[in-house]
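Just one protein chain is left out here, and the rest sit where they should.
Labels run A and B following the written order; every chain starts at residue 1.
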Amino acid sequence: MYKLTKNITLSVVTSLLTLGLVGNASAKVEGDTIVLGAAVSLTGKYTTAGHHTQRGYDLAVSRVNSKGGVTVGGKNYRLKVIYYDDESTPARGAQLAERLIKQDGVKFMLGPYSSGLTKAMAPITEKHKVPMVEGNGASRSLFNKGYRYLFAVLSTSEQYLQEAVNLAAQHAKAMGKSPSSVKVAVAVENDPFSLDIRAGVLDDAKRHGMKVVVDDKLPRELSDMSATLTKVKALKPDILVVSGHSKGASLITRQAAAMRVKVPMLAITHCESAKVTDNKKFGTKAEGTLCATQWAPTMTYRDPWFGSAGDYAKDFKAAYGYVPPYQAAESTASVLVWVNALQNANSFDTEKVRDALSATKLQTFYGNVKFDATGKNIAKPMVLRQVQGGKYVVVAPAKWASHKLVHPRP
Amino acid sequence: MNNTLKLVLAVGLGILILAAPLLFPTYQTQLAVLWLMVLLALTWDIMGGQMGYNSFGNIVYFGVGMYTTAVVQRGLFFNVEEYTNLAGGTESQLSLLDYLLSLGLGLASGALLCIVLAVVLGAGILGLRGHYFAICTLGLGIAAGEIASGWDYLGAGSGLVTPLFPETFFNRGIFFYYYFLILAAVSFVVLRYLYSERFGLAINAVRDDEDKAESMGLYTTRYKTIAWSVSALFLALAGGAYGNLIGFIDPMDVAFAGPTLGVWMVLMAILGGKGTLWGPVIGATIFHITQELFWTYLLGWQRVALGLLIIIIVVFFPRGILGWIREQWPERFGQRVEGEEQR
Partner (left out) sequence: MDNLQLLIDAPVFTLQLLIDGLLAGAIFALAAYGMALVWGVMNIINITQGEFVILGGFVTLYLSYLGIHPLWGVPVSALALFIVGWGVYRLVIFRIVDRDLFISILATFGISILLQQLMNQLFGADIQNADPNLGTLFLFNDDVAIANIKFVALAVTIVTGVLLILFLRKSRIGQAIRATAQSARAARLMGINTDRVYATTYALNAALCGATGSLVVMTWVIHPFIGLIYTVRSFMIVIVAGLGNLAGVVVAGLGLGAAENFAGFLLGTEFQAAFVFSLLVIILVWRNYRLGKKRQYLK
């Protein structure tokens, strides 16, 4: 055992030394570069969305840098993002936030993808008093914890499909029926984001006195919805709400058509990232589907960095070869909010920057940004689009609607 | 190596371990997780290494302990259901005393529940042998995670947020570093004692030939149940604290993390050398550090590297590092090789 103890001692000592030597280098501002930190999902189940997020950040950074960078204290700074891969798991996310802040010395954070990961990271950033601007954590449970350093540019997830429930109620009224006669079916993935959507829908259904006939939580390793859809066929609801990231959107579009589920209104999320209007993949199966979206390239917002929403979509497509889903747009917007706050604070002091963030009043190509006391953006509505003739058209809310709702769907 | 040098090294290492979170304040969490890994490997080895029962389901106790602790912590001061429904309750900061009290109570209830659970589950499952045992425990681990993610009271798939650590004169990282360090040290000492006793011989006998052990008059079932309960106890204590360290309990990714922690605990024990006391400690240390390095330097490819590492470990070092050293220099382990003079 003697030699053994030595070996162990050596291995432990060397390993601790290695740990000590790793990292430790950069600070929040290196020379003329402002360093932002982000954990994104490059592997695991959110990889696709993680790439959208990262590309959104990258595009914003390169645009801001090419337009002269960020001016603080009369000096121009460039932006840089340090990325880590959170492997789509909250346990990693929490450790990463700590690593970014403590080892890499990051003082300005960007959000990860998904509510679950944001939930895991927010307590850490809060503890270290490091502000985080995020564009992909929509769960409302993030915003009742009293977090002071969390700012979200997107609308919270319970709003995603509430508009659809309201549309169903309006339609019932127009037909001379009471909204309480409407039967609602909900099938959402078993993750924080989708469960929040469910909570929003259930709240609204309750408000209208509607009856919820199906309430299924779909497993995360979802590959088949036929058991739920059989239930839907048996109970004939007036509106079916499905949320399950792009996997859920893809499955419901295929299986609802394949099983001839005749539900007058189908409202889902993540249409864009699942590409449900792609004729090659889905034909016309998505026709009439209602899609919740945070942002659409047809909206009329503008900003000095990208121009209009449409210009942004064009630039993004030129850079990455596809039309940006809203996940990319909201990520880009998060960077723009940082730029604005840093310039307004005119300082790198995190408290000053935090105050500048909370006073943000800004229009970006993505929409207006104004945070309430809890850090969520209250200046931007959700939009509901319908697939009509293979294209997305805005049908609600009325302010943005370009087309009339087709009801029931074909 | 002479005794003085040995003493100096041992004391130096001891001081380093004790002072690590203060010396490397930026690595507190990773260092705390290091001791967690050591603990996971050690507790897995009770069954897997010493008793020959390869379990993939030990993660159940980790998860149950985590949830129980969190529910007790919340339940003492608030209504748990209000917390887990999606509107969520507002976060209010507990005082340090309240926090420690509730954490202690939570850990104790988690540990108790897990021991009971180990006895109950053990009655059915410990009768299985060989790979049927491995498969059954695998099923158990996944089933537990799935049940937790369907259970609304626990927040279902939305998970559960644990109370914030009250940052007063000592911070969260330091607190949990010493917690996991002490827990790992205690479990090491306890296991060392148990292995040196009749218990150790008995479970080794079960590993070598269970039928013979039984016919020699050993109450094998009793020993097996005790072994499982000991793992369950330490895993529950570890799980409860880990939930608080991470701050957010996701049913599949944090609590019942079978594909990550559940498999790693096996790998770490094998890497170090299963069936030895020091093996899991060495294996966990090396595995954890390697993984952290991969993760830092191989962005996006770290899982490829991890996969390769796993293959290399089990294909080329199935006996682990200690086993390999033992094969190379058996005399240092008190085994005499024929034809060699005794030293």
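Going forward, contacts are C-beta pairs under 8 Å (C-beta built on N, C-alpha and C of every residue); 3 or more make two chains touch, one makes a residue touch a chain.
Remember, it's a predicted structure, so these values are computed and weren't measured experimentally.
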{"item": "Displayed chains contacted by the hidden chain, counting the whole assembly", "value": "A, B"}
{"item": "Identified contact with the non-displayed chain, of A:Gly44, A:Gly146, A:Pro381 or A:Pro397", "value": "A:Gly44"}
{"item": "Which of A:Val29, A:Met259 or A:Ala379 contacts the chain that the document leaves out", "value": "A:Met259"}
{"item": "Of A:Thr230, A:Thr284 or A:Ser347, the one touching the omitted chain in the full complex", "value": "A:Thr230"}
{"item": "Hidden partner chain, residues of chain A it touches", "value": "43-45, 47-48, 51, 187, 190, 215-219, 221, 223-228, 230-231, 233-235, 246-247, 250-251, 254, 258-260, 262, 274, 281-283"}
{"item": "In chain B, positions touching the absent partner", "value": "54, 124-125, 127-132, 134-136, 139-140, 142-143, 146-147, 149-150, 156-157, 259, 263, 266-267, 270, 300-301, 303-304, 306-311, 313-315, 318"}
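In the analysis below, only the chains that are shown with their structure count from here on.
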{"item": "Separation of chain A from chain B, taking each centre as the mean of its C-alpha atoms, in whole Å", "value": "35"}
{"item": "Contact footprint of chain B on chain A as seen in their complex", "value": "1-9, 11-13, 15-16, 18-20, 22-24, 42-43, 83-85, 87, 89-91, 94-95, 98-99, 102-103, 116, 119-120, 123-124, 126-127, 139-141, 144-146, 158, 189-192, 194-196, 198-199, 217, 219-220"}
{"item": "Chain B residues touching chain A - in the complex, by the definition given at the top", "value": "1, 6, 9-10, 12-13, 16-17, 20, 23-31, 33, 85-92, 146, 149-150, 156-159, 161, 164-165, 167, 172-173, 246-248, 250, 252-254, 257, 260, 278, 281-282, 285-286, 289, 292-293, 295-296, 299-300, 302-303, 322, 325, 329, 332-333"}
